[in-house]
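Quick one: the structure is below, and I'll ask about it shortly.
The excerpt is restricted to a subset of chains, each kept in its original location.
Lettered A and B in written order, each chain numbered from 1.
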């Protein structure tokens, strides 16, 4: 089959590779229709996370069931499906606590040996282990273009806001108006935020944030803490979603949030630590959460909201490219010339 | 001062009455600008709830502080304020549990001797007891026409949905598309419902429900249970808000809701009981809540959502009438020729 493979730092190619087969009674094979290029794929692309040359990349997908193992009862060949970017087994102690993102048998598709050594989704066929847990049928009338977002960045944003305990009427600041941040703005509306403040340094992103209903704040041009306070009765927002990663923006988030507020960090960074404010934090009363998204927990609610049109994340897609043009897709996205690239594997 | 007084069954008049005075250090006097006529005022109007002739009616208001007792620190004369339709003391065991609607010293403005014997709000000046607890300043830029809804029907709808545990992505059925039901449709959008089904028998109400984003279902023309099921994957909605009152619609709600779903009843009725399904309820797994609204608990979130424009309940106002035309306002509303009447006490 054809698939996007890693060759070398900043070089990917579309090659012929062996198609996967069913290996376990709970496996499914999915014929991929659309596969996304995600911001976290760039960590591999730049060689920051190790992956062997020849490995198939990608973890965002939507497609149709091709075959299922004999332990699977809910899926039939031909069903349209989407799934979380990471897998879970459904039965380990973490899965039983519904903390699927901590599954002892977990892994991320196409993300190298540190993440379960799973085949990637930018390919004609994807093997999905524990497919009883890791696939969802598309509700009627939900287009694949929209549904694919449920598997990763939209649910990441959704989970980040829910785990930051977003309550109706809250004011929310989103630090970083990239794909995840834009998703968060859209989700925050649906979850009942009364005011959304978007902080970034790139004018185009801020324009898009504004078009989704956020108040844009350009941190190049004004002090974001001061501006955010003035927009929130001089208190600071109830919740800050940090969608960049790194010590500087986390410190900004903790400074900006109102006393008694919450900071939820979903941005990915390799910094070993950052200085958490202690004496001031004690007086201020802070709740801080950091973690990868627990997509399995939220994907059904997200799919319901997508099917009804309350969430329309496909609006951020800037490029639909045929699978064969994946190398160009990576380049465009890496140079920030594309906001979101979807690869059309099968038209 | 001028005020709307009850005279006799189906007769109200605008008369000169004694203006109230501060009686307790926590009292405030409010100069009323707008006062609403509420569906529950009609219970008095029709003589179903006793009230002495000459009593001032009304419990929906927005206005400006005229004077405060010496125990009040947060309010100044001139402040624009709104308050819940019922009062709470803030310190009894129920208030300390934040169940303000059960306050041991509670009462409803202008609702007769069974409800605390408080002066009504359809008057030039309203005395507000425990004004530290029972008034909220309007956020900047919030118009009185919009703010008045926070004190009663909007917060009733909001509380009914929250206490029915509305979760993002849920499907919601609203039985009754009168003023409270229409508020509930608007609120359900803001709280993240994926699908809203409105059930009524009056085409105009259903049209309005549809214009707010609900799927209208005319119970005269089709079986509402069957239709609701077909709109919700043959399951039934996750949550049913009953906004009519009475045994028939409550039974409908419990029949309609999906297994494991929730029914929240906010409609007011005098029926002593209704037959709760027992054997089928046990298998179906039902959660049922019935109660008057706990407005104090939700009013700040509601005001934030009003101030940001996410809720625009003033769209349902059909008539702004001068105070002197209150009798006509009651008649129009009673004959269902008005959807919502606001009395302009002070222009």
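As a working rule, a contact is a pair of C-beta atoms (placed from the backbone, for glycine too) under 8 Å apart; a residue touches a chain by one contact, two chains touch by 3 or more.
Remember, predicted model here, so these are calculated numbers, not experimental data.
> How many copies of this one chain make up the entire complex, given that 2 are placed?
Of the complex's copies, 2 are shown; altogether there are 4.
Quick note on the criterion: only the chains that are shown with their structure count from here on.
> Which residues of chain A touch chain B once you look at their complex with the stated criterion?
It is residues 139, 162, 167-171, 190-192, 194-195, 233, 300-302, 304-305, 307-308, 310 of chain A that touch chain B.
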